[in-house]
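Below is a structure I'd like to ask you about.
All protein chains but one are shown at their positions in the complex.
The block that comes next holds chain A.
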Amino acid sequence: MLDYFSIFTLGGSVLWSHEWNGLVGNPINALVEECLIDQRATKKVFKYSSQSVSYTLKWTQNNELGLVFVAVYRSVLTVPYVEELLKRVKNRFEYVFLDSQRDYGDFSSTFQDVLARCEEERTSRVAEVSSSEEGEGEASSPSSLDIEKDAVMVEKPVEDAVNDLSLGEDTGGEEASQKVSGGFDTDKLKALRGKKKGNKSEKPQACATSSKKPSSSTGKAKKGGRKWGRWGNMDDGEQLDYTNESERLENANVEKATGKSMMDEDEDEGEVVVKETSWLGGMMKNLNKKINVSGQAVLEESDVKPILETLKDKLISKNVAEEVAQKIVNTVESNMVGKKLTSFTRVTTAVTKAVESALTQILSPGRNINILQEVEASRREGEPYSIVFIGCNGVGKSTNLAKVAFWLMQHGMKVMIAACDTFRSGAVEQLRTHTQRLGVELFERGYEKDPAAVAKEALKKAKESRCDVLLIDTAGRMQDNEPLMRALSKLINMNNPNLTLFVGEALVGNEAVDQLTKFNNRLIELSSQDQPHKIDGIVLTKFDTIDNKVGAALSMVYISGAPVIFVGCGQQYSDLRRLNVKQIVSVLLS
């Protein structure tokens, strides 16, 4: 069952909420940050877990009024009517919402009403579905999976009734009826279970009657005239009849349509006259759509969609992964539709602005990462600050590691480099060349060693020799190479680096999605810790080779949720930059 339901504004004030069970952690804030601020508004189901309790959040929003509706329940439960509930509550709340009002305490009764209705309808629908299924019986054996699902749905009310009972006896009549319906449901459940076991052919009709008898007495009285056939067959028949009819209707429509078009061809003049009179009005309407003069036009999907399509193409032409571009565009669309335009804005301008701010929000770092400041902090504690560089083969991990070392040295940090690429021959020698040129210490244990152990030793050594920063180089690996991914996860879990940087080429297109998703997922899945290490930041390399195709930056940041921390843009040690978010956004949209 639901744990929490909340209605709040985008401004952050909760207008109405109801708590059934106390929440652990703060799932609502997590939802706001992940879905609304991080531009993933198309994600309507959100999972959150805190201290071994995991919640599922479903939400919907009203753009015109800037409202968000969220339902929270435990992930172990299935609450099948949540979408319906959200939709109805949204509709009801829109009526009572007033800008100036701040207390919606009286909405509680409406909400309880809607909730009860949703629960009830779900129960009856399950009954309906199962009865029609039984009717079909042998004809098309329904997959056991479906039955399973239905069974779970039926289970819900039973649980509810039991809960209510254990809570006490404040509502006598209601409870009794619920109890009865609960009983009926268990019957049904048993029937379903029995059926699942394989005795389908064994008098399905009898099953139907036995389960339906109590329901027709209690359920029908409660719902008042709701028709859900005494026999499954009847329902089926009606269904069939309806489709036939609609088909017929469709045919008729087609005939009508053709007739009319012929007529139009003949009577061309009449049409023109009509147009003449509404000429100004039509133009005004058109004008108002293009440049909103009155400030009242509500954006519709048809207004926004074509503009977003061209923007999406623009993003793709800048080498943004197609999937990412599509998701961003969808998010902006779902945020724009239903909004009122302010006076004197073109739809195009408004949409472009929305995309622009969405891109800015995506690219802006979600956590302030000032490496120098963090190094300074850990120096005060006497611990070396460790940074691990991970990534695919040949993207420039070692080169950019050397650049970062150079930059840190410029700021007076004592740097040590650990060669944990014990896999590719020549890797250690490559690093040695860098360290000799930079004049920093190299920690290496040759090849064929466990990289995790090498990193551990390096950390110890760095602490002993009072280094401020330890940069750990790892072997390049493809995201699908399972053994190497395991080794990487082990290295990170064992050594708990302060920062895990993913090194990726700016040249990459659609491939970026796969790389980052898999790296991040493998790190999380293979982690043994409660709070797994994810990718904290991105190093974007070979940035000088891509001209204005800067899309990889956007793809990578969107997929991983980690900001671009360094940009490598040349062959010199000094060619390391920060990302200028404003510039990237303007290039993407140019």
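Here is the rule we use: a residue touches a chain if its C-beta (ideal position, glycine included) is under 8 Å from a C-beta of that chain, and two chains touch if they have at least 3 such contacts; residues count from 1.
In this text, contacts and distances are computed from a predicted model.
Remark: of the listed names "Small ubiquitin-related modifier", "U6 snRNA-associated Sm-like protein LSm6", "Tubulin gamma chain" or "Signal recognition particle receptor subunit beta", the one matching the undisplayed chain in UniProt is "Signal recognition particle receptor subunit beta". The residue touching the chain not shown here, chosen from A:110, A:361, A:510 or A:527, is A:361.
From the options A:91, A:465 or A:580, the residue with contact to the unseen chain in the full assembly is A:580. The chain omitted from view is touched by exactly one of A:373, A:528, A:572 or A:590, namely A:373.
Contacts to the hidden chain, counted on chain A, fall at residues 6, 8, 10-14, 17, 28-29, 32-33, 36-38, 66, 102, 280, 283-284, 287, 291, 293-295, 343-344, 346, 357, 360-361, 364-368, 370, 372-374, 376-377, 407, 410-411, 543, 566-567, 569, 576-584.
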